[in-house]
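Other chains dropped; remaining ones untouched in position.
Naming follows writing order (A and B), and every chain is counted from residue 1.
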Amino acid sequence: MTATIKLGKLAEFLGATLCGSKEKEITGLATLQEAGPAQLSFLANPQYRKYLVGSQAAAVLLKAVDADGFAGATLVVADPYLAYARVSHLFDPKPKAARGIHPSAVIADDAQVDLTVSIGAFTVIESSARISAGVTVGAHCFIGARCEIGVDGWLAPRVTLYHDVRIGERVVIQSGAVIGGEGFGFANYKGIWHKIAQVGGVLIGDDVEIGVNTAVDRGALADTVIGNGVKIDNQIQIAHNVQIGDHTAMAACVGISGSTRIGKHCMLAGGVGLVGHIDICDNVFITGMTMVTHSITEPGTYSSGTAMQTAAEWRKSAARLRKIDSMARRLRQVEKRVEDVTPSGNASSEG
Amino acid sequence: MTATIKLGKLAEFLGATLCGSKEKEITGLATLQEAGPAQLSFLANPQYRKYLVGSQAAAVLLKAVDADGFAGATLVVADPYLAYARVSHLFDPKPKAARGIHPSAVIADDAQVDLTVSIGAFTVIESSARISAGVTVGAHCFIGARCEIGVDGWLAPRVTLYHDVRIGERVVIQSGAVIGGEGFGFANYKGIWHKIAQVGGVLIGDDVEIGVNTAVDRGALADTVIGNGVKIDNQIQIAHNVQIGDHTAMAACVGISGSTRIGKHCMLAGGVGLVGHIDICDNVFITGMTMVTHSITEPGTYSSGTAMQTAAEWRKSAARLRKIDSMARRLRQVEKRVEDVTPSGNASSEG
């Protein structure tokens, strides 16, 4: 369950410059503060430089500029955080699924399942689905009719794909995620809601990750579309016909309403909510819990919400805020009255 | 997987006035902009009228007043959006579950399961549950003891009903929804939380829809109650003993705290949160991400939250807002001082 890898091998794997013994054995990863004498650590954020000198780590991934700060072995790389990301997989205790189809799985006769896949217990694969080479589908998954999963995909146990969900290569989907659910489409007629069949599908690019218990609804007419390299955290809601551009990332608890389009290389922090039918351009960063009610056409960072206060102060602020319109009118009035009685020259005295 | 239906049949089904060939074959639905020459489209929102003239659609559902705007075939109806909702089901590629009980399903001896149902693979139905005629229960569902599902219900794969959940007719429940979970009931005694058994159930009316990964907790003592025609989107939390009136709809990520009652024909937009033990009257609309901390007794539209700004502007606003109470006091003071030195007649010069 835990790998042991020699430092020389790690240097080779990373193309790093090793200062220390090639034969030293590394058994795992840890932070500078917590690493023990057989663990590899890394220094990426300058804030943590103070922990370098005292670290018990067997070796540290770091930049050339920091190499002198550590007495032990060092692996000098251009980007220590990326190097850490790369070696992390070598020490991952995640069990590797055995190749093959668990005998309890229920697979439609006309499903196309590559011989190199791993299909877990009690998984159901429906008619005309296509599972490509190297794919792992965990236990308790449901793969609907005509779904496609590209090569080297990894589905945790208990992932549900409704019918007609097409997924690119190397896509990772965590437990509880539901892709292709029927979006919230209803026509209101005299106060009664009439369901609209959601006849579109979902199209997911390559190298996408979808988090725990996240929902991506199928399209109402056309497909819901998730671009390449998109990273979607846990507990997220993506409504029908949303389109997400390549390499956009969003943290947990985000909610995106129907038909909204998000550009490439955007970042949505946790708990952000977007109304439907708006466009967010490329390279937008939205801070946590922001309420986005209109399109964003300029790259940049956007926010909403109020700062936390003690409840006693907050109650006063909230009460005053309810009256801010009247405050603004009163301010205008008092300005006018002052204007009337003071020489206008004073107006510029402020700045 | 795709239906082909003649235009004449569609006109008949809808009671629409057809202007065009009865024999034209329709294979699907699309928006005015995206429809191809074998697809039906619709014009419901006047905003999209501009796309009518150039649409490639085989035919368009529209109102009489718009019929002249399209050169191709038209189906004139009173309510094009409702008509679209109705025909959408004819073109739905969703696989129809085969009647019967999958041999892998585990069904209690004393469960009453109608002969016309469809029960998916690996589904568990517990003691004394009752599944009515025409019900579809997808794979991996769990139907607890004494649950009842009314006629023509449709449960997606992987829906969990704890024991004593009673569901009306034609109810749709999407994947990952959990109905009847044990609500958050604890008595705090000297800093330690003691669990309170949740002995109530859940009662769900007819024609309800419940979205992906939504949770509806069972009652602590009496039942949690969802009225007829209620539509509940994805990722929603409905706590114990909530009551929701008929034909109310709520979009994704809403959270409703315990014992809160919501009236009929309300609409809650995405991300709205309600505290517990409050009453919302009928015909209330609450905009997205609003924080509802007290009862609402008048129909109307309600909101909270702040508008999005650039992060730089927002930081200034948020800092100022923290001091709004002091601003209000300073404004009052300056008003008084101005009052003291200017003739009172000026006070009315503003407006």
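Here, a contact is a pair of C-beta atoms (placed from the backbone, for glycine too) under 8 Å apart; a residue touches a chain by one contact, two chains touch by 3 or more.
On a predicted model such as this, the values are computed, not experimentally measured, just so you know.
In this structure file the full complex is assembled from 3 copies of one chain, 2 of which are shown.
Basically, only the chains that are shown with their structure count from here on.
Per-chain Cα centroids separate chain A from chain B by 25 Å.
Across the complex, chain B meets chain A through its residues 1, 28-31, 34, 79, 81-82, 84-86, 88-89, 91-95, 102, 104, 120-122, 138-140, 156-158, 172, 174-176, 209, 211-213, 229, 231, 233-235, 247, 249, 251-253, 265, 269-271, 288-289, 305-312, 314-315, 318-319, 321-322, 324-325, 327-328, 331, 334-335, 338, 341-342, 346-347, 349-351. Chain A contributes residues 104, 106, 122, 124, 126-127, 140, 142, 144-146, 158, 160, 162-164, 176, 178, 181-182, 184-187, 189, 191-199, 213, 215, 217, 221-222, 235, 237, 239, 253, 255, 257, 273, 275, 285, 287, 290-294, 300-307, 309, 313, 316-317, 320-321, 323-324, 327, 330-334, 336-338, 340-341 to its touches with chain B in the complex.
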